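The other protein chains are all here in position, but one chain of the complex has been omitted.
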């Protein structure tokens, strides 16, 4: 156990799984970096955010494969490799780029097993960066996991802590189904205790990160961090908030959420995505269906507005859910 | 006014708008058909379903443009043309193909106006075929509008009758924002009264197709037809069902739905899409948030299961929501 | 290269099986017994068989298209299982959940028909990556129509295969049409030139000539197995039917398909070549014709008799495990 950043936790998970299993390979743009450059090759970057740094040196360019900028070919190649015996971890640099390769994810990888009558295994992991807050503008800041959560055959992982990032990524790599692993760029530098040895965290098991009795607050990815902050803040005012970090949006741990709401009678779901057809909407609909009798107040969600992500930092700050916005909704519900 | 099929209503809307406005053009695969063929060109098909039949003869190949099978280039070209002064209606043959061209829809066309500070207009229409029930298999049968509904900057239209198809398509063509127009393949042959002259139906205005007082049933696309059937059936048993056909999922007419639920106290949302992050979930979440005090029973949705669409007709029939399945949920709620 | 008698008989059997399978499906489709869309491969048999006869089950892969029956049969997928799948029955190779456009058999290295035009080439290069990494000498073959050749995924797959020197043979089947649109209209320039522009050696052959395809494929496969990277073959092909069954083919000159069946039938071509060279006798092939006829007859009968998939299977096999 030692303090590590989210970024380090991810790199460590990749390294340990590559050490454990030869068939784990990494493919993507600049995942090694420097191929063909005038400096004479060698490891140049390890990804734009350095998350695969050092892996090419350790495992060689046969297992850490730089590709052209062709996401359909990257994800498709990884899916085809997964279908035939490798365990590829493909990097989709920014999740916003899903638009140029969605077919290979949703019509191909996610459907193989079903379409082929249960005979396929597709141990594919797509690591990708989500989220706003870095001034990266409308095409590099989106939280696109809701549309992926909707896709049968896919699993969607949204870790909020270094500990979860490592354990869930190792699970993703060992998992025999296609997994989208969403790394929030606003969390890369965040720190936490992370065991040095490999471990897995099962999919579909939410984490209760704060116990409480007055209201249930469900957070996704970086929003879970905000939820904890709000819970700690409100505790001082005597409002007991239970915080649930979903960890994976597919499978979604409805049981833990429902159990909590049955206790608290109130729900707020916090999602960085746009509001319509969001995971927050999904959670709200499940609670309104299956815990209706226990509800003491309307079911609420806090999300980004129905707008693209603006480039201007002041607008981007307004765009994002914040502890203050969440607090207002909670206080309203407590007064209901 | 005369009886027309959904298919005829669509063709008529296209023809009348092309007659009215020179800048309206059609692009897509085989929208004319027969280009370069040994029969010596001429109009050969008018789309795989014949929805653009006759238009090439009337308006010429300059305005009804056959393209290669390259959906990114088709939708992107149409978006670029829309941005610069044309009013293109692009055909994405099956909605399932969104996977190979999503970027041009969601990162490009839908974001132009916002990213460019309000200076762009993108009068783009993408007509596309959705839905299961024809034995077309997992990659030709999906109801993918939820992921499109989530996208700010886009409008999503889901007509369920010939009347709505014509009025909403004309509105779509005259609209200055990008619109996805979802034609349900199971409705193409359905008939109804349709005015012969052009008319528009505004977006964001749901239709109350059955008035009732006991329960609100909201349907999307072909599901609205099923909802009407259920309402008629239950009327005989003294259950008064109000049916709302959303007509457009973005904008979504929350006001009409909320007003109805405030009257009935009960909601079932019926969606042919997979359950997670569906439009049904969105509707349920809105009702649980904004009409909570009026609810007498849990908020329910009836959707496809979290599986791909199976090819086998018997499984496909099980996959789809049916009047029987809807009826069971309603009866349960009435007993609540 | 001179093929052995056994090789010739095997090739003829596969081609004949495909033809019979497809022609029979047409009859059944007209009778209304086959669900879904149906795209027949009749006329193109020499292409699938010309290359697949040189592939192995365990280490070689193919990626296919919506017009995939011929590719499947050529790669050794069980004909009866295929027929049941096309009928969407319980014992179909995909349990009835895939249907005509999704037949796959991973044990045979068959990565699936694919209802997304251009969907398979990225997957096929992935199988080539597996071969390169785990199965020395293995090769992957995506089949690509003249229409599909325009999809961006195909360009991307060619570039990737070239950059990573993957053991791939891009097998283009230019049958002159994509749906109702001619390749002469929609496919600009030349497919062969496109491959070459990615530094991929490419040749063009007559797809009605089994021996021409076989020879081009032999060289390309050898190159791939030797670790020298991808190749491409553009086979001129002849689609005897419409795009799908039910297509009235108004875009084609009235006699076009009839003429093609006369002049460009790979089975006739094969038969005359091998009999003229006295490699096989008509009787050899007549016997195969009979056997194949019986096989397809049985396959159809069994498919019709097979039960529908169990209701429960709707929910099965979405995931290996969802918890």
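Going in written order, the chains are labelled A, B and C, and every chain counts its residues from 1.
FYI, a contact is a pair of C-beta atoms (placed from the backbone, for glycine too) under 8 Å apart; a residue touches a chain by one contact, two chains touch by 3 or more.
If you're wondering where the values come from, they're calculated on a predicted model, not measured in any experiment.
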Option from A:70, A:171, A:249 or A:303 whose C-beta touches the chain left out = A:70
Request  = Can you work out which residue in C:151, C:204, C:231 or C:313 touches the chain that's missing from view?
outcome  = C:151
Query = Which one touches the absent chain: C:180, C:198 or C:270?
reply = C:198
Task = Spell out, residue by residue, where the missing chain touches subunit B.
result = 23, 25, 62, 65, 67-68, 70, 72-86, 88, 103-104, 107-108, 112-121, 152-153, 155, 175-177, 202-204, 251
Task = List the residues of subunit A that touch the chain left out of this view.
result = 29-30, 33-40, 44-45, 48, 66-70, 72-73, 96-97, 99-100, 134-140, 305-308, 310-315, 318-319
Ask   = Since one chain has been left out of the picture, which residues of subunit C touch it in the full complex?
value = 150-156, 158-159, 162-163, 185-190, 193-194, 196-200
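Methods note: only the chains that are shown with their structure count from here on.
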Query = Which chain's mean C-alpha position is the greatest distance from subunit A's?
reply = C
Query = Between subunit B and subunit C, what is the gap in Å from one C-alpha centre to the other?
reply = 35
Query = What whole-number Å value describes the gap between the mean CA coordinates of subunit A and subunit B?
reply = 30
Ask   = What whole-Å value do you get for the distance between subunit A and subunit C if each is reduced to the mean of its CA atoms?
value = 39
Inquiry  = Residues touching two or more other chains, restricted to subunit B: which are they?
reply    = 72, 96-97, 99-100, 137-139, 305-308, 310
Request  = Please list all residues of subunit C that touch 2 or more other chains.
outcome  = 94, 96-98, 102, 114-116, 119, 152-153, 318
